[in-house]
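With one protein chain held back, the other chains of the complex are shown just where they sit.
Presenting chain A:
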Amino acid sequence: GSGGFRKRKHDNFPHGQRREEKENVNPSSALMTSFKSFQLELDTRHDKYERLVKLSRDITIESKRTIFLLHRFTSAPNGEDILNESEVKLDAVRRKIKQVAQELIGEDMYQFHRAISPGLQEYVEAVSFQYFIKTRSLISVEEINKQLIFTAEDREETTNTTSNSHDKQPHTWSLKVTPVDYLLGVADLTGELMRLCISSVGNGDIDTPFELSQFLRQIYDGFTFIGNTGPYEVSKKLYTLKQSLAKVENACYTLKVRGSEIPKHMLADVFSTKTELIDQDEGLS
């Protein structure tokens, strides 16, 4: 009714006045000029962040594919080929990381860390998985970082830099995986190793599970040594790590107890039922 109308009119009044005053704001005042520069600064920062997120996602996807590829490596005749192929794939990933490093030249790496951290973790997982398959040992964070030092070898870049300046002579830049990213990547690696263990039994390989349980135990000991000194995410992974270790240890146990009784070609069946049981247990708890 009329009451409603009056109320609305009342509400509208300040808005009308505001629009008038808006026009009074001088677009070239000191305040507006500085906000224009803030706009530029924020946009530049956000754009860079988005580019890094995209690179990080590409790194994640390529690393995941490398891991899938490496899972097909099972002392098969084409083992060498698969390792070579994984090396090619990892090189591609490193080229992406090089782009990340280029984006971060002159920046504080930690300012954009959240954009790139997932990708780096996945890369650590892939590269350490490959390293394990090749050498049966754990790659160190220094070793990883050594592979992430890049030089400007592309023609395009060298022409760029020579035309730009002669005084900036070292055309190398690097990206350092932080200790925490490394730890989280290694924690993910244990999940892959657990999968490798179960599938290698399926292929009739009864040595690998014992090697793996040994290796996983060492990593688990390492993580318990760190305990809660690390950040929250690390302690969170510890729980999953424990589960992976339990699965591998149970697998070794079954192999030991029943391995001599069961013909080799039936081992896979025994294991598939065993792992299903474990999975069900997890679902319940």
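The working rule: a residue touches a chain if its C-beta (ideal position, glycine included) is under 8 Å from a C-beta of that chain, and two chains touch if they have at least 3 such contacts; residues count from 1.
The working rule: contacts and distances are computed from a predicted model.
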item	value
Per UniProt, the name of the complex member that is left out, chosen from "LALA0S08e04852g1_1", "Electron transfer flavoprotein subunit alpha", "type I protein arginine methyltransferase" or "Translin"	"Translin"
Residue among A:36, A:95, A:236 or A:258 that touches the chain left out of view	A:36
Which of A:183, A:201 or A:252 contacts the chain that the document leaves out	A:183
Contacting the left-out chain in the complete assembly, out of A:61, A:83, A:138 or A:206	A:138
For chain A, the residues touching the chain missing from this view	13-14, 17-18, 21-22, 24-25, 29-32, 34-36, 38-39, 41-43, 45-46, 108-111, 113, 137-138, 140-141, 179-180, 182-183, 215, 218-219, 221-223, 225-226, 229-230
